[in-house]
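All protein chains but one are shown at their positions in the complex.
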Amino acid sequence: MSWEIAEKLRARFPEVELFPRPGEGEHHEAPPSPPTPPAPPAPPAPKRPAHEAPPAFLTPGVVVPRERLLEICGVLATDAEFGLRYLSFVSAIDRPEAGQLEVLYHLYSFETKDELALKVRVSREHPSVPSVTSVWDGANWHERETYDLFGIVFDGHPNLRRIMMTDDWIGHPLRKDYVYQDPPWLVEAARQRQRDIEGLGLGERA
Amino acid sequence: MALRTEELILNMGPQHPSTHGVLRLIVTLDGENIVDAQPDIGYLHSSVEKMMEARTYLQNIALVDRGMDYLTAMSNEEVWVLAVERLAKIEVPERAKSIRTIMLELQRISSHLIWWGTFGIDLGAFTAFLWAMRERERIMDLFEASTGGRLHHVYFRIGGVNEDLPEGWTDRVAEFCDYFLARLPEYDDLITGNPIFQARTKGVGVLPLSTAIAMGASGPVARASGLSYDVRKAHPYEVYDRVSFDIPVRTAGDCFARYEVRMEEMRQSVRIIRQCLEHLPAGEIRSKVQVALKVPKGEVYARTESPRGDLGIYLVGDGSDKPYRVKIRAPAFSNLYALTEMMKGWKVADVIAILGSIDIVLSDVDR
Partner (left out) sequence: MSVQPAETDGKKGLVEQAWQAAVGLVVGLKSTLRTMFEPKATVIYPLEKINVSNRWHGLLALPIDPETDNDKCIICFQCERVCPDRCIHIEATGKGKDRVLTRFDIEMDKCCYCGLCVEVCPTEAIVFVPHYEASTYNRANLLYDLDDLHRAAPKEPIATGVVKVRRQVGGTR
(Lines give C-alpha, C1' and ligand atoms only; values in the text may rest on other atoms or scores of the structure.)
Protein backbone atom coordinates (compact mmCIF):
# COMPACT_ATOMS: atom_id res chain seq x y z
CA MET A 1 0.00 0.00 0.00
CA SER A 2 2.83 2.35 -0.46
CA TRP A 3 3.16 5.04 -3.05
CA GLU A 4 6.92 4.69 -3.15
CA ILE A 5 6.80 2.38 -6.10
CA ALA A 6 4.79 4.88 -8.09
CA GLU A 7 7.30 7.58 -7.28
CA LYS A 8 10.18 5.33 -8.20
CA LEU A 9 8.54 4.78 -11.54
CA ARG A 10 8.16 8.49 -12.10
CA ALA A 11 11.79 9.04 -11.27
CA ARG A 12 12.62 6.63 -14.05
CA PHE A 13 9.99 7.70 -16.54
CA PRO A 14 9.18 11.38 -15.95
CA GLU A 15 6.24 11.25 -18.36
CA VAL A 16 4.10 9.06 -16.14
CA GLU A 17 1.58 10.86 -14.05
CA LEU A 18 0.77 9.83 -10.49
CA PHE A 19 -2.83 9.40 -9.37
CA PRO A 20 -3.78 12.28 -7.12
CA ARG A 21 -2.73 11.26 -3.63
CA PRO A 22 -5.34 11.07 -0.88
CA GLY A 23 -5.61 14.61 0.51
CA GLU A 24 -4.15 15.24 3.95
CA GLY A 25 -7.32 16.79 5.32
CA GLU A 26 -9.48 13.88 4.30
CA HIS A 27 -7.13 11.41 5.82
CA HIS A 28 -7.25 12.95 9.24
CA GLU A 29 -10.99 13.28 9.28
CA ALA A 30 -11.68 9.58 9.31
CA PRO A 31 -9.91 8.32 12.45
CA PRO A 32 -11.55 10.65 14.99
CA SER A 33 -15.06 9.81 13.83
CA PRO A 34 -15.38 6.26 15.27
CA PRO A 35 -15.50 7.31 18.95
CA THR A 36 -18.35 9.71 18.31
CA PRO A 37 -21.24 8.08 16.45
CA PRO A 38 -19.70 7.66 13.04
CA ALA A 39 -22.71 8.15 10.83
CA PRO A 40 -24.22 11.45 12.00
CA PRO A 41 -21.24 13.60 11.03
CA ALA A 42 -21.03 11.86 7.70
CA PRO A 43 -24.43 12.53 6.11
CA PRO A 44 -24.40 16.33 6.11
CA ALA A 45 -20.76 16.58 5.11
CA PRO A 46 -20.60 14.51 1.91
CA LYS A 47 -23.84 15.98 0.56
CA ARG A 48 -22.15 18.94 -0.99
CA PRO A 49 -18.51 18.04 -1.27
CA ALA A 50 -19.11 14.49 -2.50
CA HIS A 51 -19.33 15.74 -6.04
CA GLU A 52 -16.82 18.54 -5.68
CA ALA A 53 -14.15 16.99 -3.51
CA PRO A 54 -11.15 15.64 -5.36
CA PRO A 55 -11.37 11.90 -5.83
CA ALA A 56 -9.48 9.81 -3.33
CA PHE A 57 -7.24 7.19 -4.87
CA LEU A 58 -6.50 4.66 -2.19
CA THR A 59 -4.58 2.32 -4.43
CA PRO A 60 -1.25 3.65 -5.64
CA GLY A 61 -1.25 4.14 -9.35
CA VAL A 62 0.09 5.97 -12.34
CA VAL A 63 -1.21 7.10 -15.69
CA VAL A 64 1.03 5.97 -18.49
CA PRO A 65 1.16 7.38 -22.01
CA ARG A 66 -0.01 4.84 -24.53
CA GLU A 67 3.21 4.87 -26.55
CA ARG A 68 5.40 3.94 -23.60
CA LEU A 69 3.13 1.28 -22.14
CA LEU A 70 4.96 -1.80 -23.38
CA GLU A 71 8.34 -0.46 -22.46
CA ILE A 72 7.24 0.54 -18.97
CA CYS A 73 5.48 -2.77 -18.41
CA GLY A 74 8.59 -4.63 -19.44
CA VAL A 75 10.62 -2.71 -16.89
CA LEU A 76 8.02 -3.16 -14.17
CA ALA A 77 7.80 -6.88 -14.68
CA THR A 78 11.45 -7.75 -15.07
CA ASP A 79 13.47 -5.07 -13.33
CA ALA A 80 14.47 -6.13 -9.83
CA GLU A 81 13.75 -2.61 -8.62
CA PHE A 82 10.02 -3.13 -9.18
CA GLY A 83 9.51 -6.86 -9.56
CA LEU A 84 5.80 -6.60 -10.35
CA ARG A 85 5.65 -10.08 -11.75
CA TYR A 86 1.97 -10.65 -11.20
CA LEU A 87 -0.80 -9.13 -13.26
CA SER A 88 -4.01 -9.25 -11.25
CA PHE A 89 -6.31 -8.09 -13.98
CA VAL A 90 -6.80 -5.90 -17.00
CA SER A 91 -9.96 -3.90 -17.30
CA ALA A 92 -11.23 -0.49 -18.23
CA ILE A 93 -13.31 2.40 -17.00
CA ASP A 94 -15.57 4.31 -19.34
CA ARG A 95 -15.50 8.09 -19.03
CA PRO A 96 -17.92 9.36 -21.65
CA GLU A 97 -17.83 12.95 -20.41
CA ALA A 98 -14.11 13.06 -21.19
CA GLY A 99 -14.56 11.07 -24.36
CA GLN A 100 -12.07 8.60 -23.00
CA LEU A 101 -11.69 5.05 -21.92
CA GLU A 102 -9.21 4.30 -19.17
CA VAL A 103 -7.54 0.94 -19.58
CA LEU A 104 -6.67 -0.33 -16.15
CA TYR A 105 -3.97 -2.77 -15.14
CA HIS A 106 -3.30 -3.97 -11.65
CA LEU A 107 0.17 -5.27 -10.87
CA TYR A 108 1.50 -6.96 -7.82
CA SER A 109 4.83 -8.01 -6.40
CA PHE A 110 5.02 -11.03 -4.12
CA GLU A 111 8.38 -10.03 -2.73
CA THR A 112 7.70 -6.50 -1.58
CA LYS A 113 3.90 -6.82 -1.46
CA ASP A 114 3.67 -3.66 -3.49
CA GLU A 115 0.75 -3.04 -5.75
CA LEU A 116 0.40 -0.60 -8.58
CA ALA A 117 -2.52 0.38 -10.71
CA LEU A 118 -1.66 1.40 -14.23
CA LYS A 119 -3.92 3.47 -16.41
CA VAL A 120 -3.76 4.28 -20.06
CA ARG A 121 -6.14 6.85 -21.48
CA VAL A 122 -7.46 6.20 -24.97
CA SER A 123 -10.17 7.82 -27.04
CA ARG A 124 -13.61 6.29 -27.09
CA GLU A 125 -13.90 6.32 -30.86
CA HIS A 126 -10.93 4.20 -31.84
CA PRO A 127 -9.51 2.79 -28.63
CA SER A 128 -6.40 0.72 -29.00
CA VAL A 129 -3.44 -0.09 -26.80
CA PRO A 130 -0.52 -2.45 -27.26
CA SER A 131 -1.14 -5.86 -25.79
CA VAL A 132 0.91 -6.82 -22.76
CA THR A 133 0.60 -10.56 -23.34
CA SER A 134 4.28 -10.63 -24.21
CA VAL A 135 5.06 -9.40 -20.71
CA TRP A 136 2.45 -11.27 -18.69
CA ASP A 137 0.99 -14.32 -20.33
CA GLY A 138 -2.00 -14.12 -18.02
CA ALA A 139 -3.15 -10.91 -19.70
CA ASN A 140 -4.50 -12.98 -22.57
CA TRP A 141 -8.03 -13.63 -21.35
CA HIS A 142 -8.25 -10.39 -19.43
CA GLU A 143 -7.56 -8.42 -22.59
CA ARG A 144 -10.08 -10.48 -24.48
CA GLU A 145 -12.64 -9.69 -21.81
CA THR A 146 -11.83 -6.00 -21.96
CA TYR A 147 -12.11 -6.08 -25.72
CA ASP A 148 -15.41 -7.84 -25.46
CA LEU A 149 -17.01 -5.60 -22.89
CA PHE A 150 -15.44 -2.26 -23.82
CA GLY A 151 -14.35 -2.61 -27.41
CA ILE A 152 -10.73 -1.77 -26.74
CA VAL A 153 -8.44 -3.25 -29.35
CA PHE A 154 -5.23 -4.74 -28.03
CA ASP A 155 -2.64 -4.56 -30.78
CA GLY A 156 -0.54 -7.66 -31.02
CA HIS A 157 -2.89 -9.87 -29.05
CA PRO A 158 -2.60 -13.48 -30.24
CA ASN A 159 -6.30 -14.25 -30.26
CA LEU A 160 -8.49 -11.19 -29.86
CA ARG A 161 -12.01 -12.60 -29.92
CA ARG A 162 -15.04 -12.08 -27.77
CA ILE A 163 -14.91 -14.20 -24.67
CA MET A 164 -18.04 -13.53 -22.63
CA MET A 165 -20.61 -12.52 -25.19
CA THR A 166 -21.42 -14.52 -28.29
CA ASP A 167 -19.35 -13.85 -31.37
CA ASP A 168 -22.22 -12.12 -33.18
CA TRP A 169 -23.05 -9.77 -30.32
CA ILE A 170 -23.44 -6.13 -31.23
CA GLY A 171 -22.04 -3.48 -28.95
CA HIS A 172 -19.89 -3.51 -25.86
CA PRO A 173 -22.02 -3.93 -22.75
CA LEU A 174 -19.92 -2.23 -20.12
CA ARG A 175 -19.80 1.07 -21.96
CA LYS A 176 -21.98 3.63 -20.32
CA ASP A 177 -24.02 4.33 -23.44
CA TYR A 178 -24.79 0.71 -24.16
CA VAL A 179 -28.51 0.01 -24.35
CA TYR A 180 -29.70 -3.49 -23.72
CA GLN A 181 -32.77 -4.81 -25.46
CA ASP A 182 -34.57 -7.96 -24.46
CA PRO A 183 -34.54 -10.59 -27.16
CA PRO A 184 -37.97 -11.30 -28.67
CA TRP A 185 -38.49 -14.56 -26.81
CA LEU A 186 -37.98 -12.81 -23.50
CA VAL A 187 -40.46 -10.09 -24.41
CA GLU A 188 -42.94 -12.77 -25.34
CA ALA A 189 -42.35 -14.60 -22.04
CA ALA A 190 -43.08 -11.42 -20.14
CA ARG A 191 -46.28 -10.92 -22.13
CA GLN A 192 -47.35 -14.47 -21.46
CA ARG A 193 -46.87 -13.93 -17.76
CA GLN A 194 -48.94 -10.79 -17.94
CA ARG A 195 -51.72 -12.69 -19.67
CA ASP A 196 -51.56 -15.41 -17.03
CA ILE A 197 -51.88 -12.90 -14.25
CA GLU A 198 -54.89 -11.30 -15.92
CA GLY A 199 -56.39 -14.75 -16.35
CA LEU A 200 -56.34 -15.17 -12.60
CA GLY A 201 -58.65 -12.23 -12.26
CA LEU A 202 -56.13 -10.06 -10.51
CA GLY A 203 -56.48 -7.29 -13.01
CA GLU A 204 -53.71 -5.20 -14.47
CA ARG A 205 -50.70 -6.02 -12.37
CA ALA A 206 -46.97 -5.88 -12.34
CA MET B 1 3.94 -49.03 -40.65
CA ALA B 2 3.26 -45.51 -41.76
CA LEU B 3 -0.12 -45.15 -40.20
CA ARG B 4 -1.84 -41.98 -41.25
CA THR B 5 -2.78 -40.04 -38.14
CA GLU B 6 -4.87 -36.96 -37.76
CA GLU B 7 -5.54 -34.65 -34.93
CA LEU B 8 -8.99 -34.99 -33.54
CA ILE B 9 -10.90 -32.09 -32.08
CA LEU B 10 -13.11 -33.15 -29.24
CA ASN B 11 -15.79 -30.96 -27.78
CA MET B 12 -16.41 -31.46 -24.09
CA GLY B 13 -19.38 -29.59 -22.80
CA PRO B 14 -21.08 -27.23 -22.34
CA GLN B 15 -23.29 -29.94 -20.88
CA HIS B 16 -20.94 -32.41 -19.35
CA PRO B 17 -21.34 -33.85 -15.89
CA SER B 18 -17.83 -33.21 -14.75
CA THR B 19 -17.27 -29.73 -16.07
CA HIS B 20 -18.82 -28.28 -12.91
CA GLY B 21 -21.14 -25.98 -14.72
CA VAL B 22 -21.43 -24.87 -18.28
CA LEU B 23 -17.91 -24.97 -19.55
CA ARG B 24 -16.95 -26.07 -23.01
CA LEU B 25 -13.51 -27.52 -23.49
CA ILE B 26 -12.20 -27.76 -27.02
CA VAL B 27 -9.59 -30.47 -26.77
CA THR B 28 -7.27 -31.22 -29.65
CA LEU B 29 -6.15 -34.82 -29.46
CA ASP B 30 -3.35 -36.72 -31.08
CA GLY B 31 -4.50 -40.22 -30.38
CA GLU B 32 -4.87 -40.28 -26.60
CA ASN B 33 -2.60 -37.31 -26.05
CA ILE B 34 -3.82 -33.81 -25.55
CA VAL B 35 -2.18 -31.37 -27.90
CA ASP B 36 -4.21 -28.39 -26.87
CA ALA B 37 -7.14 -27.65 -24.60
CA GLN B 38 -8.97 -24.39 -24.99
CA PRO B 39 -11.77 -23.56 -22.58
CA ASP B 40 -14.68 -21.72 -24.15
CA ILE B 41 -16.42 -19.71 -21.47
CA GLY B 42 -19.16 -17.15 -21.22
CA TYR B 43 -22.19 -19.41 -21.04
CA LEU B 44 -22.99 -18.13 -17.58
CA HIS B 45 -22.11 -14.51 -18.20
CA SER B 46 -24.65 -12.29 -16.47
CA SER B 47 -22.83 -8.97 -16.61
CA VAL B 48 -22.85 -8.50 -12.88
CA GLU B 49 -20.49 -5.56 -13.19
CA LYS B 50 -23.02 -3.74 -15.32
CA MET B 51 -25.92 -4.58 -13.05
CA MET B 52 -24.02 -3.34 -10.05
CA GLU B 53 -23.77 0.10 -11.59
CA ALA B 54 -27.56 0.37 -11.43
CA ARG B 55 -27.97 -0.59 -7.79
CA THR B 56 -27.15 1.08 -4.52
CA TYR B 57 -24.29 -0.08 -2.38
CA LEU B 58 -26.62 -1.91 -0.03
CA GLN B 59 -28.59 -3.62 -2.78
CA ASN B 60 -25.38 -4.82 -4.34
CA ILE B 61 -24.72 -7.06 -1.36
CA ALA B 62 -27.70 -9.10 -2.49
CA LEU B 63 -26.34 -9.14 -6.01
CA VAL B 64 -22.74 -10.19 -5.41
CA ASP B 65 -24.09 -13.13 -3.44
CA ARG B 66 -25.48 -14.83 -6.48
CA GLY B 67 -23.94 -12.96 -9.36
CA MET B 68 -20.43 -14.04 -8.51
CA ASP B 69 -19.29 -17.38 -7.18
CA TYR B 70 -22.49 -18.93 -5.83
CA LEU B 71 -20.69 -21.42 -3.61
CA THR B 72 -18.88 -18.77 -1.63
CA ALA B 73 -21.47 -16.10 -1.07
CA MET B 74 -19.82 -14.88 2.11
CA SER B 75 -16.48 -14.30 0.41
CA ASN B 76 -18.19 -12.26 -2.26
CA GLU B 77 -19.99 -10.16 0.31
CA GLU B 78 -16.75 -9.73 2.17
CA VAL B 79 -14.79 -8.34 -0.74
CA TRP B 80 -17.63 -6.03 -1.67
CA VAL B 81 -18.17 -4.56 1.78
CA LEU B 82 -14.42 -4.34 2.26
CA ALA B 83 -14.04 -2.23 -0.85
CA VAL B 84 -16.91 0.06 0.13
CA GLU B 85 -15.74 0.40 3.70
CA ARG B 86 -12.26 1.36 2.57
CA LEU B 87 -13.48 3.95 0.14
CA ALA B 88 -16.12 5.41 2.43
CA LYS B 89 -13.83 5.09 5.48
CA ILE B 90 -16.31 3.22 7.60
CA GLU B 91 -15.20 1.53 10.77
CA VAL B 92 -16.32 -1.99 11.59
CA PRO B 93 -16.87 -3.00 15.21
CA GLU B 94 -14.54 -5.65 16.56
CA ARG B 95 -17.26 -8.17 17.17
CA ALA B 96 -18.45 -7.90 13.61
CA LYS B 97 -14.92 -8.50 12.38
CA SER B 98 -14.65 -11.71 14.36
CA ILE B 99 -18.06 -12.89 13.24
CA ARG B 100 -17.11 -12.22 9.65
CA THR B 101 -13.92 -14.19 10.00
CA ILE B 102 -15.78 -17.17 11.42
CA MET B 103 -18.28 -17.02 8.58
CA LEU B 104 -15.58 -16.73 5.95
CA GLU B 105 -13.74 -19.74 7.25
CA LEU B 106 -16.90 -21.79 7.52
CA GLN B 107 -17.56 -20.80 3.95
CA ARG B 108 -14.10 -21.90 2.97
CA ILE B 109 -14.65 -25.32 4.51
CA SER B 110 -18.00 -25.69 2.84
CA SER B 111 -16.61 -24.69 -0.53
CA HIS B 112 -13.66 -27.03 -0.21
CA LEU B 113 -16.03 -29.81 0.80
CA ILE B 114 -17.97 -29.39 -2.40
CA TRP B 115 -14.73 -29.48 -4.31
CA TRP B 116 -13.61 -32.59 -2.43
CA GLY B 117 -16.85 -34.37 -3.12
CA THR B 118 -17.01 -33.52 -6.79
CA PHE B 119 -13.34 -34.29 -7.25
CA GLY B 120 -14.08 -37.70 -5.81
CA ILE B 121 -16.94 -38.18 -8.24
CA ASP B 122 -14.76 -37.07 -11.12
CA LEU B 123 -12.30 -39.80 -10.27
CA GLY B 124 -14.92 -42.42 -9.63
CA ALA B 125 -15.38 -42.33 -5.86
CA PHE B 126 -19.00 -41.59 -5.23
CA THR B 127 -18.91 -41.98 -1.46
CA ALA B 128 -16.81 -38.86 -1.17
CA PHE B 129 -19.60 -36.71 -2.52
CA LEU B 130 -22.17 -38.06 -0.08
CA TRP B 131 -19.86 -37.57 2.86
CA ALA B 132 -18.89 -34.08 1.83
CA MET B 133 -22.53 -33.15 1.49
CA ARG B 134 -23.28 -34.55 4.92
CA GLU B 135 -20.66 -32.35 6.54
CA ARG B 136 -21.58 -29.38 4.42
CA GLU B 137 -25.18 -29.72 5.48
CA ARG B 138 -24.09 -28.97 9.02
CA ILE B 139 -22.38 -25.79 7.88
CA MET B 140 -25.48 -24.86 5.92
CA ASP B 141 -27.52 -25.33 9.08
CA LEU B 142 -25.16 -23.05 10.95
CA PHE B 143 -25.50 -20.44 8.25
CA GLU B 144 -29.24 -20.85 8.22
CA ALA B 145 -29.45 -20.32 11.95
CA SER B 146 -27.48 -17.09 11.90
CA THR B 147 -28.25 -15.57 8.52
CA GLY B 148 -31.51 -17.12 7.38
CA GLY B 149 -30.06 -18.23 4.08
CA ARG B 150 -28.28 -21.40 3.15
CA LEU B 151 -26.49 -20.42 -0.03
CA HIS B 152 -27.25 -16.73 -0.31
CA HIS B 153 -27.02 -15.08 3.02
CA VAL B 154 -27.01 -11.31 2.51
CA TYR B 155 -25.53 -11.22 5.97
CA PHE B 156 -22.63 -8.80 5.80
CA ARG B 157 -23.49 -5.14 5.82
CA ILE B 158 -21.41 -2.13 5.09
CA GLY B 159 -20.01 -1.42 8.54
CA GLY B 160 -20.77 -4.74 10.20
CA VAL B 161 -23.10 -7.68 9.94
CA ASN B 162 -26.87 -7.83 9.77
CA GLU B 163 -27.83 -9.63 12.94
CA ASP B 164 -25.99 -10.82 15.99
CA LEU B 165 -25.34 -14.51 16.37
CA PRO B 166 -28.26 -16.47 17.76
CA GLU B 167 -28.07 -18.01 21.18
CA GLY B 168 -25.95 -21.11 21.42
CA TRP B 169 -24.57 -20.66 17.93
CA THR B 170 -20.95 -20.48 19.00
CA ASP B 171 -21.32 -23.77 20.86
CA ARG B 172 -22.72 -25.37 17.77
CA VAL B 173 -19.77 -24.10 15.76
CA ALA B 174 -17.30 -25.42 18.32
CA GLU B 175 -19.10 -28.74 18.21
CA PHE B 176 -18.90 -28.76 14.45
CA CYS B 177 -15.16 -28.06 14.59
CA ASP B 178 -14.61 -31.12 16.78
CA TYR B 179 -16.85 -33.24 14.62
CA PHE B 180 -15.21 -32.12 11.41
CA LEU B 181 -11.65 -32.66 12.60
CA ALA B 182 -12.63 -36.18 13.59
CA ARG B 183 -13.96 -36.75 10.10
CA LEU B 184 -10.89 -35.62 8.21
CA PRO B 185 -8.81 -38.77 8.93
CA GLU B 186 -11.65 -40.79 7.44
CA TYR B 187 -11.41 -38.72 4.32
CA ASP B 188 -7.75 -39.56 4.15
CA ASP B 189 -8.54 -43.24 4.52
CA LEU B 190 -11.12 -43.10 1.81
CA ILE B 191 -9.47 -40.93 -0.81
CA THR B 192 -6.06 -39.56 0.03
CA GLY B 193 -4.46 -42.89 0.76
CA ASN B 194 -6.19 -44.70 -2.05
CA PRO B 195 -3.58 -45.97 -4.53
CA ILE B 196 -5.91 -45.57 -7.49
CA PHE B 197 -6.55 -41.98 -6.55
CA GLN B 198 -2.86 -41.34 -6.11
CA ALA B 199 -1.99 -42.94 -9.41
CA ARG B 200 -4.45 -40.68 -11.16
CA THR B 201 -3.34 -37.46 -9.51
CA LYS B 202 0.33 -37.71 -8.58
CA GLY B 203 2.52 -36.12 -11.19
CA VAL B 204 -0.48 -35.30 -13.35
CA GLY B 205 -1.17 -31.81 -14.66
CA VAL B 206 1.98 -30.17 -13.40
CA LEU B 207 1.99 -26.41 -13.31
CA PRO B 208 5.47 -24.99 -12.75
CA LEU B 209 5.76 -22.03 -10.42
CA SER B 210 6.98 -19.55 -13.01
CA THR B 211 4.13 -20.46 -15.33
CA ALA B 212 1.63 -20.21 -12.51
CA ILE B 213 2.72 -16.67 -11.74
CA ALA B 214 2.93 -15.61 -15.35
CA MET B 215 -0.55 -16.93 -16.07
CA GLY B 216 -2.02 -15.23 -13.05
CA ALA B 217 -2.97 -18.31 -11.06
CA SER B 218 -3.67 -17.76 -7.40
CA GLY B 219 -5.03 -19.47 -4.35
CA PRO B 220 -4.56 -23.19 -3.81
CA VAL B 221 -3.52 -23.67 -7.45
CA ALA B 222 -0.56 -21.33 -7.07
CA ARG B 223 0.25 -22.56 -3.59
CA ALA B 224 0.47 -26.12 -4.82
CA SER B 225 3.10 -24.91 -7.27
CA GLY B 226 5.20 -23.46 -4.49
CA LEU B 227 3.99 -19.88 -4.23
CA SER B 228 3.82 -19.10 -0.56
CA TYR B 229 1.27 -16.37 -0.82
CA ASP B 230 -2.05 -15.87 0.84
CA VAL B 231 -3.88 -12.56 0.95
CA ARG B 232 -4.95 -13.33 4.49
CA LYS B 233 -1.29 -13.18 5.53
CA ALA B 234 0.08 -10.63 3.09
CA HIS B 235 -2.72 -8.06 3.41
CA PRO B 236 -4.73 -9.07 6.45
CA TYR B 237 -8.32 -7.99 6.62
CA GLU B 238 -10.84 -8.54 9.41
CA VAL B 239 -8.98 -10.32 12.22
CA TYR B 240 -6.60 -12.42 10.19
CA ASP B 241 -3.65 -10.49 11.57
CA ARG B 242 -4.53 -11.63 15.07
CA VAL B 243 -5.05 -15.32 14.54
CA SER B 244 -2.26 -17.77 13.90
CA PHE B 245 -2.51 -20.17 11.01
CA ASP B 246 -0.22 -21.70 8.44
CA ILE B 247 -0.32 -21.46 4.71
CA PRO B 248 0.03 -24.94 3.28
CA VAL B 249 2.46 -24.90 0.37
CA ARG B 250 3.51 -27.74 -1.90
CA THR B 251 6.06 -27.56 -4.63
CA ALA B 252 5.03 -30.47 -6.84
CA GLY B 253 2.41 -28.45 -8.69
CA ASP B 254 0.44 -31.54 -9.68
CA CYS B 255 -3.16 -32.49 -8.99
CA PHE B 256 -2.23 -34.26 -5.79
CA ALA B 257 -0.42 -31.19 -4.47
CA ARG B 258 -3.50 -29.09 -5.11
CA TYR B 259 -5.53 -31.72 -3.33
CA GLU B 260 -3.21 -31.72 -0.34
CA VAL B 261 -3.20 -27.94 -0.10
CA ARG B 262 -6.97 -27.78 0.10
CA MET B 263 -7.21 -30.59 2.64
CA GLU B 264 -4.71 -28.81 4.83
CA GLU B 265 -6.51 -25.51 4.37
CA MET B 266 -9.64 -27.02 5.86
CA ARG B 267 -7.69 -27.95 8.98
CA GLN B 268 -6.27 -24.44 9.18
CA SER B 269 -9.74 -22.99 8.81
CA VAL B 270 -10.90 -24.98 11.81
CA ARG B 271 -7.92 -23.59 13.68
CA ILE B 272 -8.88 -20.03 12.79
CA ILE B 273 -12.51 -20.57 13.75
CA ARG B 274 -11.52 -21.93 17.15
CA GLN B 275 -9.31 -18.94 17.87
CA CYS B 276 -12.04 -16.55 16.82
CA LEU B 277 -14.58 -18.30 19.02
CA GLU B 278 -12.20 -18.10 21.93
CA HIS B 279 -11.67 -14.37 21.57
CA LEU B 280 -15.09 -13.36 20.36
CA PRO B 281 -15.48 -9.85 21.73
CA ALA B 282 -18.80 -8.57 22.97
CA GLY B 283 -20.33 -5.33 21.82
CA GLU B 284 -21.66 -3.70 18.72
CA ILE B 285 -22.08 -5.66 15.52
CA ARG B 286 -22.81 -2.83 13.17
CA SER B 287 -21.86 0.79 12.92
CA LYS B 288 -24.49 3.21 11.77
CA VAL B 289 -24.59 3.55 8.02
CA GLN B 290 -27.47 5.03 6.09
CA VAL B 291 -29.49 2.87 3.78
CA ALA B 292 -28.66 5.05 0.80
CA LEU B 293 -24.98 5.37 1.57
CA LYS B 294 -23.15 7.88 -0.58
CA VAL B 295 -19.58 6.85 -1.21
CA PRO B 296 -17.09 9.61 -1.99
CA LYS B 297 -15.34 9.93 -5.29
CA GLY B 298 -12.34 7.74 -5.55
CA GLU B 299 -10.93 4.41 -6.48
CA VAL B 300 -9.78 1.50 -4.40
CA TYR B 301 -8.76 -2.08 -4.93
CA ALA B 302 -9.75 -4.48 -2.19
CA ARG B 303 -8.49 -8.01 -2.22
CA THR B 304 -9.39 -11.05 -0.22
CA GLU B 305 -8.54 -14.71 -0.24
CA SER B 306 -11.60 -16.56 -1.39
CA PRO B 307 -11.56 -20.36 -1.37
CA ARG B 308 -10.55 -20.20 -5.01
CA GLY B 309 -7.85 -17.62 -4.71
CA ASP B 310 -7.17 -13.94 -4.95
CA LEU B 311 -10.58 -12.31 -5.18
CA GLY B 312 -10.53 -8.58 -5.65
CA ILE B 313 -12.82 -5.71 -6.43
CA TYR B 314 -11.72 -2.49 -8.02
CA LEU B 315 -14.34 0.01 -7.01
CA VAL B 316 -14.78 3.42 -8.58
CA GLY B 317 -17.08 5.68 -6.62
CA ASP B 318 -18.47 8.92 -8.00
CA GLY B 319 -20.05 10.48 -4.94
CA SER B 320 -23.50 9.10 -5.58
CA ASP B 321 -25.27 6.20 -3.94
CA LYS B 322 -24.40 3.84 -6.76
CA PRO B 323 -20.97 2.67 -7.81
CA TYR B 324 -19.61 4.16 -11.00
CA ARG B 325 -17.70 1.08 -12.00
CA VAL B 326 -16.96 -2.22 -10.34
CA LYS B 327 -14.34 -4.57 -11.62
CA ILE B 328 -14.44 -8.02 -10.14
CA ARG B 329 -11.16 -9.84 -10.28
CA ALA B 330 -12.32 -13.43 -10.26
CA PRO B 331 -9.76 -16.01 -9.15
CA ALA B 332 -11.31 -18.86 -11.11
CA PHE B 333 -11.03 -16.86 -14.33
CA SER B 334 -7.26 -16.71 -14.12
CA ASN B 335 -6.96 -20.22 -12.75
CA LEU B 336 -8.96 -21.56 -15.65
CA TYR B 337 -6.63 -19.81 -18.05
CA ALA B 338 -3.73 -21.69 -16.48
CA LEU B 339 -5.59 -24.88 -17.34
CA THR B 340 -4.47 -24.58 -20.94
CA GLU B 341 -0.91 -25.00 -19.77
CA MET B 342 -1.65 -27.81 -17.33
CA MET B 343 -3.41 -29.92 -19.91
CA LYS B 344 -0.77 -30.03 -22.59
CA GLY B 345 0.82 -33.42 -23.06
CA TRP B 346 -1.49 -35.45 -20.86
CA LYS B 347 -3.90 -38.20 -21.76
CA VAL B 348 -7.52 -37.56 -22.45
CA ALA B 349 -8.44 -39.45 -19.29
CA ASP B 350 -6.55 -36.88 -17.25
CA VAL B 351 -8.71 -34.01 -18.44
CA ILE B 352 -11.26 -34.62 -15.75
CA ALA B 353 -8.68 -35.03 -13.01
CA ILE B 354 -6.91 -31.82 -13.93
CA LEU B 355 -10.10 -29.86 -14.35
CA GLY B 356 -11.43 -31.10 -11.04
CA SER B 357 -8.23 -30.22 -9.25
CA ILE B 358 -8.33 -26.53 -10.04
CA ASP B 359 -11.80 -26.14 -8.53
CA ILE B 360 -13.55 -23.72 -10.78
CA VAL B 361 -17.04 -22.36 -10.43
CA LEU B 362 -18.34 -21.12 -13.71
CA SER B 363 -20.34 -18.28 -12.30
CA ASP B 364 -17.10 -16.96 -10.89
CA VAL B 365 -15.34 -17.36 -14.21
CA ASP B 366 -18.07 -15.75 -16.28
CA ARG B 367 -19.60 -13.35 -13.74
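Letters A and B mark the chains in the order given here, with residues in each chain numbered from 1 onward.
As a convention for this text, contacts are C-beta pairs under 8 Å (C-beta built on N, C-alpha and C of every residue); 3 or more make two chains touch, one makes a residue touch a chain.
Keep in mind that this is a model prediction, so the values were computed, not measured.
Trainee: May I ask which residue of B:Ser75, B:Thr101 or B:Ser146 touches the chain that does not appear here?
Mentor: Candidates B:Ser75, B:Thr101 or B:Ser146; residue touching the omitted chain: B:Ser146.
Trainee: In terms of residues, what is the contact footprint of the unshown chain on subunit A?
Mentor: Touching the missing chain: residues 193, 196-197, 199-200, 202, 205-206.
Trainee: By the contact criterion defined above, which parts of subunit B meet the unshown chain? Give residue numbers in ascending order.
Mentor: The list for subunit B reads 33, 55, 58-63, 65-66, 127, 131, 134, 137, 141, 144-149, 152, 154, 162-163, 166, 186, 189-191, 193-196, 199, 202-204, 291, 344-345.
Here is the rule we go by: only the chains that are shown with their structure count from here on.
Trainee: Which residues of subunit B touch subunit A once you look at their complex with the stated criterion?
Mentor: It is residues 41-42, 45, 47, 49-50, 86-87, 89-91, 159, 211, 213-217, 227, 229, 234-235, 287-290, 294, 296-301, 303, 310, 312, 314, 316, 319-320, 324-325, 327, 329, 333-334, 337-338, 366 of subunit B that touch subunit A.
Trainee: If you look only at subunit A, which of its residues touch subunit B in the complex?
Mentor: So the residues of subunit A touching subunit B come out as 1, 19, 22, 29-30, 33-34, 37-40, 43, 46-47, 50-51, 53-59, 61, 85-89, 91, 93-94, 104, 106, 110, 113, 115, 117, 136-142, 145, 149, 162-166, 173-174, 178.
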